[in-house]
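For reference, the structure I am asking about is given below.
Of the protein chains in this complex, all but one are displayed in their positions.
Think of it as A and B in the order they're written, each chain with its own count starting at 1.
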Amino acid sequence: MKRELPRILTLVTGVFLALQYFVPHRASATVYETLMDWLIIVGIFAILLGIAGLVRLHSGKIRSRQTNWPFSIVLLAGLFGMIFLGFWGQDLGSPFVTAYFQVLNPVQATMFAMLAFYIASAAYRAFRGRTLLATILLLSAVIVMLGRVPLGELLWPPVTIGSLRIPGVGEISDWLVNVPNLAAKRAIFVGLGLGGAATALKVILGIEAPHLRG
Amino acid sequence: MAWYEPLLAIDRRVLYALMFLAVLIPTLLPIGLPIRITPEVQNVYDRIDGLRPGEIVFYALEYDPSTAAELEPMAMAMLRHAFSKDLRVLACCLSSTGVTLVEDEIARVAREYDREYGRDYVYLGYQPYPGIVIMTMGENFRTPFPLDYYKTPLDELPMMRGVRNYDDVALVFTVNATSGIDHWITYGQGRYKFPLGLGSAAVMATNYYQYVQSGQLFGIISGLRGAAEYEMLIDKGTVARKGMDVQSIAHALIVLFILFGNIAFLVERRRRRLGRAD
Partner (left out) sequence: MPDSAYASSRTVDLAATAAARARIVLRAASAVALVVLAAVLTALPCARAVAPVGQVTAADTPNDPGRSIDVAWTLSPDDRLPDPGDSLALTVLAYRILRAGPGDSLVEAGTVLAGQASYRDSGVEDGVPTIYRVETVGSDSSLALSPPCAPAVARGQWFHGKKTVLLIFMLAFCGAVIGLIQQARRGRELYVRPIAGLAAVDEAIGRATEMGRPILFVPGLATAGDVATLAAYTMLSRVARKTAEYQTRVRVPCYDPMVMTIAQDVVKSAYLDAGYPEMYQKDDVFFVTQDQFSYVAAVNGLMIRERPATNFYIGKFYAESLILAETGNYAGSIQIAGTDEIVQIPFFVAACDYTLIGEELYAASAYLSREAPLLGTLKGQDWGKAAVVILVLAGTIAATLGWQGFVDFFATQ
């Protein structure tokens, strides 16, 4: 029963939600909204599980003085510190909001800004013309990078020679993004949609349930 | 050692240092490069510019500190445009870590235009599970948001009288760099058929041009470039326009990296093939 009951629940819920999409009646929407409410409640309790696991893991590290155990203190202090500060109030100027703007804000922005450096090293390493396809990739990347910035449009503007008009890098970049890139993405989207539907079908029918083995 | 060998094995910290300089110098010494307006951004501008004073626009400003660098300039430009046209703004933030940031920004722009909260703009705040929120707002904004961000019942706000759901707003515009965009398109515009616009990070916006072609989106503002174009159109704000100078130099630097890397690679490959040692 330990394996059968989850499979039955998965089958019934999966089929219901699949068919619910086609039923606009209020009764169907009410059941759907109730299930979503249950999902939110389960999610909240799962957060408690996650926090409990995190606290257990790091307090174990502190107790047994594992490598880098002081950072576990920092983590737990941050976790409980923000929870505690939140109880003091969340108005502008409160300690919670101050911590948000002075700590979380710049740290998150910094992490995102690292992408600029990482893309430089990744592009330098990866965009090599090893094969014909790799050369097409790097030429496309160069054109789009130049076409998306004003400097590129300044260096390579549209040129008219007699009756022949050579488009600028901005227009070529727009064409690359809106035509071949979009075509490829649409094709991948179709495959992803079908693959996603097939994966969901496998789970609903119980063909694939890796968490129910053993 | 051949001249190309250091190029092939360059320490990535050298690249990081050069990139740092490429970002720092134009930040301190702006260039002022001209910016071409793209049709997608022009569509957004025209759409909002064509609204009548007093109409309500719904802005879903769903970003957080990590994406604020790219999305905040466009959100500010959209708010300035709306307030300058005497439109009323209904806003929410379905990103849990961005709700305070967005609130601060809306209040700041509202002060610039001397707008009164509750009469000229309302901020709903945050609720979890954006897909469900977007769907239930289609019935009534009060279902997911019985109270606004400041814990005032929506019915007590003058602006919200007679405003029930998407039918009562002129358009919806989401500034978003998460999977919430798909929720807005599928559960929002797909179900309730309101005019929907999108402002997103440049890397994600390319995914959504197909929705402009199909008519599900009336326009897209793509990344910092799109924000710079919008600032030019409303002729206010310089954050994104200055950012384009920085982005120009950074892109040019990466192109040079690629160029030098490939020159070294091709020379090394040719020499290997010819069996010649330098």
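As a convention for this text, a residue touches a chain if its C-beta (ideal position, glycine included) is under 8 Å from a C-beta of that chain, and two chains touch if they have at least 3 such contacts.
It should be emphasised that the depicted structure is a prediction, and the values quoted were computed from it without experimental measurement.
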{"item": "Which displayed chains the hidden chain touches across the whole complex", "value": "A, B"}
{"item": "Contact partner of the left-out chain, one of A:Pro70, A:Pro158, A:Pro180 or A:Gly196", "value": "A:Gly196"}
{"item": "Per the touch definition above, residue among A:Leu76, A:Ala126 or A:Leu139 touching the missing chain", "value": "A:Ala126"}
{"item": "Footprint left on subunit A by the chain that the document does not show", "value": "18, 21-29, 42-43, 46-51, 53-54, 57, 60, 67-68, 107-108, 111-112, 114-115, 118-119, 121-123, 125-127, 185, 188-192, 194-203, 205, 207-208, 210-214"}
{"item": "Missing-partner contacts on subunit B, residue numbers", "value": "12, 66-67, 97, 139, 164-165, 167, 177-179, 190, 193, 201, 203-204, 206-207"}
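The rule we apply is simple: only the chains that are shown with their structure count from here on.
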{"item": "Distance between the centres, which are taken as Cα means, of subunit B and subunit A, whole angstrom", "value": "16"}
{"item": "Complex contacts: residues of subunit A adjacent to subunit B", "value": "33, 36, 39-40, 90, 92, 97, 100-101, 104-109, 111-113, 116-117, 119-121, 123-125, 127-130, 138, 141-142, 145-146, 148-154, 170, 174, 177-178, 181-182, 185-186"}
{"item": "Contacting residues of subunit B [partner subunit A, same complex]", "value": "10, 12, 15-16, 18-20, 23, 33-36, 38, 64-69, 97, 100-101, 103-104, 128-129, 132, 136, 202, 206-207, 209-210, 223, 225, 244-245, 247-255, 257-258, 261-262, 265-266"}
